[in-house]
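One protein chain omitted, others in place.
Chain nomenclature is as follows: A, B and C, assigned in order of appearance, with residue numbering initiated at 1 for each chain independently.
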Amino acid sequence: MIRVLFFAGLRERLQCAEVSVPASECSTLAELRSHLSERGGEWRSALADDKLQMALNRSVAEPHSAVDGGDEVAFFPPVTGG
Amino acid sequence: MIRVLFFAGLRERLQCAEVSVPASECSTLAELRSHLSERGGEWRSALADDKLQMALNRSVAEPHSAVDGGDEVAFFPPVTGG
Amino acid sequence: MAIAVSVQREAFDVAAEYAQLRRDNSADGATAMFVGSVRDFNVAQSVAHLELEHYPGMTEKVLREIAGEARQRWQLGRARIVHRFGRLDPGEDIVFVGAAAPHRQAALDACAFMMDFLKTRAPFWKKESGPDGERWVEARESDRDALRRW
Partner (left out) sequence: MAIAVSVQREAFDVAAEYAQLRRDNSADGATAMFVGSVRDFNVAQSVAHLELEHYPGMTEKVLREIAGEARQRWQLGRARIVHRFGRLDPGEDIVFVGAAAPHRQAALDACAFMMDFLKTRAPFWKKESGPDGERWVEARESDRDALRRW
């Protein structure tokens, strides 16, 4: 399974902090994102935001990055710390 | 009288921290410096150092600055604080 | 330790952070520090308090990378980053960065660098609560622009 986390405003829109996705459903972050969008409704619109950032195993990652079982993926809005 | 102060390495070379000079002896900082140089010996050589800085009433000043009775003048090497 | 980062709910102590930068470190004559605090207004609305969310695990990793990069670029003896999360009221401190180096501009530039990267790379998100309700703070273009100089 791939562990998928959502943070901040995105977590609130989805009303979901974490989901698990079978590794067989996708091989890249872009495919994972499409797979989640297929849930429809808020998932489709929120995940279409091109400002969203992605992390793979706690490092910022790109759409073409490969994902596999045991990976931790996160989607989140632009950061605003400091 | 003009109060004249010497600091740091210059004070040590002159073995003198402070002198008073009658205002009638000079009308500019350059003239005051010449007047002091006439004491000869270490005074002449130490005051000939063109790196020396001058202050008039606690502000950095130039050779042409006018001096008068009651003024406080200082001669000192380049500063090394901080 | 040459590099230390902490992500914590509790307030930090500037004096203790300074002491860590200086401890057994008489080779570094220059220490620069920066503290970011909650202002009592942001853009238009007045802020009653902030809630700071972060991504546990990734946050520490990113801060450690930023401090390590600063240490290499400026040959710092020490680099420290402390960032709080949770509820923060106006006037409270949010973030501390500190650098100790042999030369003053290295220490100051390293602090600027760490803050610029932290602002755009560390996974923290601020939610403001004010008289008009809650809102997530928007990322600022000026923070992304600040990275270009490094």
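One rule holds for everything that comes next: a contact is a pair of C-beta atoms (placed from the backbone, for glycine too) under 8 Å apart; a residue touches a chain by one contact, two chains touch by 3 or more.
On a predicted model such as this, the values are computed, not experimentally measured, just so you know.
By the touch rule given at the top, the unshown chain touches B, C in the complete complex.
When the whole complex is considered, the residue among C:R39, C:R73, C:R87 or C:R144 that touches the unshown chain is C:R39.
Think of the hidden chain as still there; on chain C it touches residues 13-15, 18, 22, 26-41, 90-91, 102, 104-105, 107-108, 111-112, 115, 146. Within the complete assembly, residues 5, 7-9, 51, 55, 58-60, 74, 76-82 of chain B touch the chain that is not shown.
The rule is short, and it goes like this: only the chains that are shown with their structure count from here on.
Distance from chain C peaks, on a Cα-centroid basis, for B. Centroids built from CA atoms put chain C at 26 Å from chain A. Averaging C-alpha coordinates per chain places the centre of chain A 73 Å away from that of chain B.
Measuring from the averaged C-alpha position of chain B to that of chain C gives a distance of 49 Å.
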